[in-house]
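First the structure, which I've put down as structure tokens, then a few questions once you've had a look.
Apart from one protein chain that is not included, each protein chain of the complex appears where it belongs.
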Amino acid sequence: MIKSILSFITMLLLITMVSFGIMRMAPGDPTQQFLSPKMGAEDMVQIRKNYGLDDPLPVQYIKWLKNVMQGNLGYSYSTGKPVLTAIVERLPATLILSITSLSCIILIACPLGLFSGANPNKPFDYTVTLLSLITMAMPAFWIGLMLILLFSLKFDLFPTSGYLDPLMSGEPLWRQWLDIAHHLILPLATTVIGGVAGLIRFNRFNVITIIAQDYIKAARARGLGEGRILLKHAFKNASLPIVTILGLSLPDLIGGSLVIEYIFSWPGMGQLGIAAVFQRDYPILMGTVLITSILILTGNRLADMAYRWVDPRIQS
Amino acid sequence: MKFNRFLVLILSVATLFVSACSKSPNSTASDTLNLNIGGEPTILNPILATDAPSSEINGLVFSGLFRINTDMSIVPDLVATYSISTDGLTYTFKLRDNVKWHDGQPFTADDVKFTFDKILDPKTNTVRRSNYLLNGKPIQFTVVDTHIITATLPESNAPFLSNLCMSIIPKHILENQDINTATFNRQPIGTGPFKFQKWDTGQFIILVKNDTYYLKGPKLGRIIAKIIPDTKTALVALEKQEIDSGKIPFKDIEKYQNNTKLNVHEFEDLNYTFMAFNLKNPIFKDIKVRQAIAHAIDKKGLTDKILKGHGSPAHIPAAPISWSYPNNPTFPIFEYNPTQSARLLDQAGWQLNPATKIREKNGKQLSFTLITNQGNQDRERSAQIIQQYLSAIGIQMNIQLMEWSSFVKRINSPTDPKPFDAVMLGWSLDIDPDDTSIWHSKEYPKGFNFIAYNNLQVDTLLDQGRKTIDQNKRKIIYSKLYTQIASDIPYIFLYYPNVITGINKRVKGLSPAGPAGLFNPIENVYIQ
Partner (left out) sequence: MTMSLTKIAYIFLAGMIIIPIIVSVLNLTNPTSFSPLFTGDPICPCSEHWLGTDDLGRDLLARCIDGAKISLAVGAISVSISVGIGLILGLISGFYGGIIDSLIMRFVDLFLAIPTLFLILIIQVMLTPSIFNVMAVIGLTSWMGVTRLVRAEVLTAKQRPFITAAKARGISNTTILFKHILPHTLNPVIVAAVLGMGSAILIESTLSFLGLGVQPPNASWGNMLQGSLAYMTDAPWMTIIPGILITMTVLSLNIIGDHLRNAIFKNS
């Protein structure tokens, strides 16, 4: 137990150190974002000093670490906002997108994978597999662009970007949620179309393996109907590994899909991260890396534990 | 299981239908103006913020001692009357006595002193400090009475009044806080025509009318500043009337001129695009090479292809709408003449190698790299067209697009010589024509003179222009300055792009179009 916690913390420290080092090696400066003759070059040097950017790197890292241990993730260089506030503000949008995507993906992939696996090499399986392969080959951002082209620009069914119409701020909550849902459809579709294929294929493979097992043959021999076999045995056993997928999806859940949030101007953590990279907003970047890493490591641990719980045959 | 799937299917289809129908209510409320500020503001504090979205909001929420009028003159705002001493070094300002902050507190001279003290404080992360330091010495602000304040300058300075358009921040709120991280920066209190109400991160900011505004009250009740960074999306929003004003790209202007709901306004701006040479690069040290390049670029061709004719070729570092632009031009114009370019290059010793089609001299090729920032399509396209022009006279120009932060780092590198050959960029000019930071030799390598331009005459003219208060005298000085700079060709001035804005017809009370026009003053704007 203690060993596990120790390794968790060591990994976390290593990740933050490596990220810190890489970030600082990037040329460019948070204090040099603007070029205008009205801005004093000497003033920018002063700001650099105020941020402590001239201290040696290890000193800067230790300062950051000390602050983190006291619960202070620092202040954004671009806005002066506390990093924790900036990240937490973005959480709802990312969570809404991620949780609905994950749910939709599971709801769609499970039955499709099940029926594909149960009737391999039949027309249904072929269609599903072909569609999966095609969607897996499409760049996620391009799926988004095509959806915008078709459903927003051509047919004007959905907004091209954004989260909530500003005029909704005075409206009752349920109307606001409907508006968010309206804005959610295209980014959701993009994520789902891009992500559903992998799970379908995974599920399909599991189902095929299970159906080939002896106990299925035994059940058939005992006279159980195909449908019951499918539901009671195949489906249940094939769904268990999906639990582990959930654990591994945790980081994507929180990190947000960078590119999709970028295209749809979806105000989530991914958008914050991309902007921070370009602005060299180190406090925000380190905060995001820290939180994402914690979640990835937690996700891995949970997935491991879930797998062991689900299948007692597996030893660590 | 099958039934459950059906249920899910029906529910999802239903949600799709319902959400597709719940379009946002049409925002034609007759007291609300919908704007797009184009990006998320960083800090709603005028002494700290430098980005355009923040400045747009700050301009509505705060006011300064002076402001810029529609005709680009500087007029008093918070100042009621003022006088200048005969030696031009002491200014006495009598402030309006009926001004209240948005929280009800009275505005006094203490707020003014506080603002400039904060700017001069090295702990404040502001880039505006140098505006109030003349020759390294700070301008002294002294409170004489609750509504009287004086400013003493260490030397005569013409741009001073324009720098007094700086917005004033409240002492009573900020005096005991760390100004860099104060929550005030996200919930500003000012003296301007509009009050801050709400900021939904990444979405929009809502401002409401200031009922106790000291000038004629605004006719609008509310301004919604939406954040739509993508130009394409913004145009769609403009067409759908979700926003009332938006920039129209040059290529789309015909489409919008016939739009029944929009008025299209076009105006010249204080802005020019240029190509700059690193004068320490051995290739560019020879003025004949620079002249050759100047003659090889068809500036009219550029404005036709890139700006679709909405702009004009540039020849000097000043915009035609600025008062400093000479009425009787004496500056040189380099006409498009590739034959002349070829002749100049031959004279300079660069011979054309028929195999590579690139000129050579002493075994070295006439080849260089132009850097510019990503994300500005017009500049990228200009660079590619110029590449073709130069290739026609035997010069190989490579284009390197850089991400903004790295690009700025490269140009501002405090080393000598700087690590680049040539740059394509644009300058957004201030209302005051003093551009010492770009052209003065002392501004290399630590200022914005990143090309190592060094001309003693230019230095003298710049200093004179900055210290002379009389505008007519200044105009003569600047005319000489521009002629000198144009002859030296440290930059190739390319063009002045116009600005094209589409504004919904329901918006009335706009001023004539100009860089300080349209929505300025905001108090006159109303919806019908």
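We call the chains A and B, going by the order they appear; numbering starts again at 1 in every chain.
Everything that follows uses one rule, which is that a residue touches a chain if its C-beta (ideal position, glycine included) is under 8 Å from a C-beta of that chain, and two chains touch if they have at least 3 such contacts.
The structure presented is a predicted model; accordingly, all values stated were derived computationally and were not measured.
Visitor: Looking at B:Lys219, B:Lys232, B:Lys288 or B:Lys446, which makes contact with the chain not pictured?
Guide: Candidates B:Lys219, B:Lys232, B:Lys288 or B:Lys446; residue touching the omitted chain: B:Lys232.
Visitor: Of the residues listed, B:Lys137, B:Arg381 or B:Lys442, which one is in contact with the missing chain?
Guide: Touching the chain that is not displayed is residue B:Arg381.
Visitor: Tell me which of A:Ile9, A:Ile99 or A:Ile134 is the one touching the absent chain.
Guide: The single option touching the absent chain is A:Ile134.
Visitor: Provide the residue numbers of chain B that touch the chain removed from this figure.
Guide: Touch set of chain B with respect to the missing chain: 231-232, 249, 251, 304-305, 308, 374-375, 377, 380-381, 384-385, 387-388, 399-403, 405-406.
Visitor: Considering the whole complex rather than only what is displayed, give the residues of chain A touching the chain that is not shown.
Guide: Against the left-out chain, chain A lists 11, 14-15, 18-19, 22-23, 25-28, 126, 129-130, 133-134, 136-142, 145-146, 148-149, 153, 251, 255, 258-259, 262, 273-274, 277-278, 285, 288-289, 292-293, 296-297, 300.
Simple rule for what comes next: only the chains that are shown with their structure count from here on.
Visitor: In the complex formed with chain B, which residues of chain A make contact?
Guide: So the residues of chain A in touch with chain B come to 26-29, 32-44, 46-47, 50-51, 75, 78-82, 89-90, 93, 107, 111, 152-153, 157-158, 160-169, 175, 178-179, 181-182, 184-185, 231, 235, 265, 267, 271, 275, 278-280.
Visitor: Taking the complex as given, what residues does chain B use to touch chain A?
Guide: Residues of chain B touching chain A: 1, 5, 8, 15-16, 18-20, 22-25, 27, 34, 40, 42-43, 48, 50-51, 122-123, 125-131, 180-182, 185-186, 198, 200-204, 206, 224, 226, 228-230, 232-233, 236, 242, 403-406, 408-412, 425, 427-430, 435, 437-438, 443, 446-448.
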